[in-house]
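Here it is, the structure, as C-alpha cells.
Missing here: one protein chain of the complex. Every other protein chain is in place.
This part shows chain A:
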Amino acid sequence: MADKPAISLARLDKRFRVSEREPGLWPALRALFRREWVEVEAVRELSFDIARGERVGFLGPNGAGKTTTLKMLAGLLHPSGGRAEVLGFEPARRRPEFLRRVALVMGQKRQLSWDLPALDTFELNRVVFDVPRGLYAERLDEMVELLDIGEVVRRPVRTLSLGERMKCELVAALLHGPEVLFLDEPTIGMDVAMQLAIREFIREYHRRHGATLILTSHYMEDVAALCERILVIDEGRLRFDGSIDALVRRIRPLRRVAIRSGAALDDATRTGLGALGQLADAGPSRVALDVAPARVPEVVARLLALPGARDLEVQDAPLEEVMRELFSRRGELDAGPGEEGAR
C-alpha cells in the first residue's frame, strides 16, 4: 500500500454561518432580537492528493481557507461536504488510532500547561500516546539537543519566550512520532534567527523520520525552505499546485538578467537589447533586462559582450513580490491542479 496517498481530498467543502451587523448602538440593539446571518464558504470543492513523505505548503492571503483546510485534515472541523482521508482515516471521527499517528502544531495556540514546566506535558503525552519509556527518552533527548532547550523544558511555560515556547510545543507534538505533521503558522511573530532555528528543526525531523508535512505560513521563507510542493488556496479554492519555481514562473514568467557595465549604453545598444526583452534598468553603470527563460543564454552573451561588463546575475522575481502579485490578480490565475510545466 506504499503508493496510496497519505492524504486525499475529494470536493471538500466547509461553510460557516456567521452573524453580521452594522457598527453602532442601534444595530447592536437590533441584533439582540434579530440576528442577521451570512453563510461564508471557507473552503469550496477542494480536491488533491498528498503522497507519504511529501512536504507541502499551503499559501494564500488571510481568510483564504488554508487553516480551515488544515483543521479539517487534523479532524478538528467537520467538513460541510465532500470527503477527506488521512492515512486511511476519516479525520473528523478522531479515532485514537488516527490521533496517535498525526500531530498539529499551531503558532497561536498551545497545548503546554501554562504554569507548569513543559516536561509535565511531555510526560502526559508519553502516557496518553502510549509511547514506550525507552523510545520516549530517546526522542526527548534527541529533540532537546537539536533545539538546545535542556534547561528551558524545566521552567514554567509562562516564563518562556515565544520562540522557546514554540520549541517546546514542537517537542510535545512530536514525541509520539507522528507520520503526518500539520503546522499552522509555526514561526508567527518570531525573530529571524528563531524562525531559522524552527525551520531547520522541522527540516531535520522530516529528514530523519520521513513524515508527511503540511505547512501554512505567512513567511514565504518558511515555505520556500521547507516545502517542495505549493498549493495556493484563495477564496477557498485551489489556484495552483506545483513547485515553487513553477509558481514563480507562472506569475512572473520573465527572468531578470542584470549586469554592471563600464560605460553608459549608446542608443543603438539600447534598442538592440530592448528587442530581446523589457529593459528594467538602463542606468549609466547597470543594465537589467526582463526576458523569457528561453532567451536567457542569448541575452547573457549579449550583455557579457558590453564593454567593461562584470557581476552578471540571473534571478527569478523575489518570492514576496510574486505573492503580492498573485493575490492582487485574484481570479485571473485559475490554474487547475498539476501546473508543473508552466514555463
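Here, contacts are C-beta pairs under 8 Å (C-beta built on N, C-alpha and C of every residue); 3 or more make two chains touch, one makes a residue touch a chain; residues count from 1.
Criterion: contacts and distances are computed from a predicted model.
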Name per UniProt, for the chain absent here [options: "NADH-quinone oxidoreductase subunit K", "ABC-2 family transporter protein", "Response regulator" or "Na+/H+ antiporter subunit C"]: "ABC-2 family transporter protein"
Residue touching the undisplayed chain, where the options are A:7, A:46, A:106 or A:231: A:106
Residue, one of A:5, A:82, A:156 or A:253, that touches the chain absent here: A:156
Absent-chain interface as seen on chain A, which is shown: 16-18, 68, 71, 74-78, 94, 96, 99-100, 102-104, 106, 109-111, 113, 115-116, 120-121, 123-130, 156
